[in-house]
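Complex shown without one protein chain; remaining protein chains in place.
Letters A and B mark the chains in the order given here, with residues in each chain numbered from 1 onward.
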Amino acid sequence: MKEIIRITIGLTLSCFLAAMIMGAVFVVTDKTKKQNEYNKTQATMLGLLGYGKENPATEELKFYPVYRYIVEEDGETYLGYMVPVKASDYEAYEFLILDLEGRLVQRFTLDISLEKAIDDSDRQKILKETLKPETAFAYQDQTIVACLRDKRVAYLLPGEFTGFKTFIEVMLALDPRFDIIGLEIVEHEEDPGLGAEIEQDYFKNQFKDKSFERLKNLTVVKEPLPDVFRRYLEDPDTLSAKELEDIRNQYLDKDIYSLTGATISSRAVTNGVKNMVKRFAYRIKILDEVIAGHQIPAVI
Amino acid sequence: MRSMIQRYAFRSIWLMPVFLLFLMGCNVEHPFVKKVAFKDSLSISIEFAGEPDADWATDPDNYRIYEKRDPDVLLVISEVILGPDKRSVLIKFDEEINQAEPHVIALTPIHSQGKDLGTALLNVKRLYIGELFAILIGAMLINNYVFTKYLGLCVFFGTSKKRDTAVGMGITFTIVMVASAMMSWFLYQFVLKPFELDFLQVVVFIGMVSLSVQAVDTVLRKVNPALFKAFGVYLVLVIANCIILAVPLTLADNEYSAMESLMLALGAGTGFLLALFLMSSAGERLELADIPPTYRGLPIAFVTAGLFALAFMGFSGLVIF
Partner (left out) sequence: MAATKKSNKELVINGIFLENPIFRLALSMCPAVGLTTSIKNGLLLGSAVLFVQICSSCTIAAIKNIIHPRIRIPTYTLTIATWVTVIDLVLAAYVPAAYEEMGIFVKLIVAFAIITMRLETFACKNTISASFWDGLGMGIGFMFGMVSIGFVRELLGAGTILGYDILGFKPLLFFVLPAAGFFCVGIMMALFNYIEGVYNRLKERKQ
């Protein structure tokens, strides 16, 4: 009997010790992890807009995230947008609750800075404090509005959709007219050599410059990628300005050329991007009408 | 031994229809609507209990359809056709609907024979049993843990020499797999997630595995000593199997529900059993073949496994439901 007690105590103590060690390492590394993720997202966003080491972004380029929530109150469903606004001389957030027809139902001021709002748990805390206790809310997605000198230059949409294997996470850049500036594949679990080729330039750059109208019925064609188009997508520096212009115009209205042996992945990305843009365009129009109609001091 | 398993298997087959009916569930929440389902990628069909007014039924404005997660984006209906029996309608769309997502149909007050039967909110989604089945087949064939995900290889090559050992190992493994997966799911949902102790996943899951092995060991010893004599030795080997840890990690990552976790564990276990069975059948024939000395033993086993893996690649891309 004494032995069993000794064994149990020994095991329990060791478990605690192990948990302490792991907990300590977790606390130390968690901050670095979050910082890394943030840096990676920033780099992706700047890359999509054409900035980089040779062309660094200036102070005048600002990113304003808009967060979308689904709100449920008294059995009714509403949409909630956290919009950055100007309040005296600092930037804060306002939470706008819209009904499904796009009419403003309620608005709240949220005392949270732009930096703090990036963290999901901080947002949740302040929403819980501000909204009525019976109101249920769930985070859906976010859009980052890029403004240069107070004018909108681009929308950056992080999104996730089902791919061939599991999920594909992307970052899409749209210009103010919803034409595609660029597409970046952030994360995926597709097969190497087959579906994983979606992250290669010759696939994702096909989405560049596609207009909003063209995107609405964009499909995937199972044809081989023409060599000249491939050069344009992968090594544009090897072509003259005139050649670039010609090739661009020639392929601007074509559908997406599918990847060899990865039709499902290609279709998943195309349909995913299509859905993202269509829904976003629909929603931002409604949001803009509300902001204009109620004179909300939004920074975007 | 095999006949005992066969007897149990046959007996449990009768439970399947009951089980299925239970899981079918109902997608409908209004007495007048009998059934609603996806017809194909461009249409949804609704079956009513009686005859709705023809002009009400064929007016697209009476139907508001949206994906459950995007209630503000209404899908555009191209037309609504009344069926020949006057009790069913087919709602057609211009664009393909994503059948993987649950959809909601909000009906304005139903008009039937002059009476107003009130509004209805209908849920349309693929049969849950279909999704569960897809996970099962996925884990068993399409993403076979041995041939497609190359896990559990050490134990695999160790016990795939003879068919009987292989089958024994496979069955033992499936039992422990299901037990530990369910316990891990339980712990993950109710202890790890709420207290944000995600980093303890590895320790907790491997602990669950050890516990399951211990539990199955004790239970088997008491309940069926004969079975224990046959399987007991494999129980210890189960712990050194990568698959036994990979399944709880997967179901935690993908946030599966209890039924889905059960399906995943079952699929992984039976997939492993299938792989072992195939390998051992080939292994028995290999013993009689003339293999060069440097290849004897493990090297040729690996090459054989490689051939099987190539064959299993044929399953990739298979989409059920």
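One rule holds in what follows: contacts are C-beta pairs under 8 Å (C-beta built on N, C-alpha and C of every residue); 3 or more make two chains touch, one makes a residue touch a chain.
Computed from a prediction, not measured in an experiment: that's the story for all the values here.
For the options B:Val203, B:Leu227, B:Met259 or B:Leu274, the residue in contact with the chain missing from this view is B:Val203. The chain not shown here is touched by just one of A:Thr29, A:Gln140 or A:Gln200, and that residue is A:Thr29. Seen from subunit A, the chain kept out of the figure touches residues 3, 6-7, 10-11, 14-15, 18, 21-22, 25-26, 29-30, 32-33, 36-37, 40, 187, 189, 191-193. Although one chain is not shown, part of subunit B still touches it, namely residues 147-154, 157, 199-203, 206-207, 210, 239-242, 244-246, 249-250, 293-295, 298-303, 305-307, 309-310, 313.
Assume only the chains that are shown with their structure count from here on.
The mean-CA centres of subunit A and subunit B are about 30 angstrom from one another, to the nearest whole unit.
Subunit B contributes residues 69-73, 100, 199-200, 203, 254, 316-317 to its touches with subunit A in the complex. Those residues of subunit A lying in contact with subunit B across their complex are 18-19, 22-23, 26, 70, 77, 79, 100, 102, 140, 162, 164, 166, 191, 264, 279, 282-283, 286.
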